[in-house]
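All protein chains of the complex are present and in place, except for one that has been dropped.
Showing chain A:
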Amino acid sequence: MSLERADVEKIAHLARIAVDEEELDAVAGGLSNILDLVEQMKAVDTRGVEPMAHPLHMVQRLREDRVTESDQRERFQAVAPQTEAGLYLVPKVIE
């Protein structure tokens, strides 16, 4: 399976990754190779194999429902580009 330049552009946009114009073909080729490998693996008979959601054969440990975190807003906001009245400020998101 091979990806077109347009596919790469779309994926890059969805992931908010900037891909240079001259890199597009190389990235498309690289990703296509990965898909080819997946295609090749599809030929293996996996009936009777339980799909894995995680490489570790362990189950999720659960924590008790307790509040253990205290307010550290000042420390977090010290590294934020812009804050006001306790809020993080970002470029306007609606027109």
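Keep this in mind: a residue touches a chain if its C-beta (ideal position, glycine included) is under 8 Å from a C-beta of that chain, and two chains touch if they have at least 3 such contacts; residues count from 1.
One rule holds for everything that comes next: contacts and distances are computed from a predicted model.
S.K.: Out of "ABC transporter permease", "Aspartyl/glutamyl-tRNA(Asn/Gln) amidotransferase subunit B", "3-isopropylmalate dehydratase" or "Hydrogenase maturation factor", what name does the UniProt record list for the absent chain?
M.R.: Missing chain, per its UniProt entry: "Aspartyl/glutamyl-tRNA(Asn/Gln) amidotransferase subunit B".
S.K.: Could you please point out the chain A residues that touch the chain left off the display?
M.R.: Within chain A, the residues touching the omitted chain are 10, 13-16, 53-54, 56, 58-69, 71-73, 76-77, 82, 84-94.
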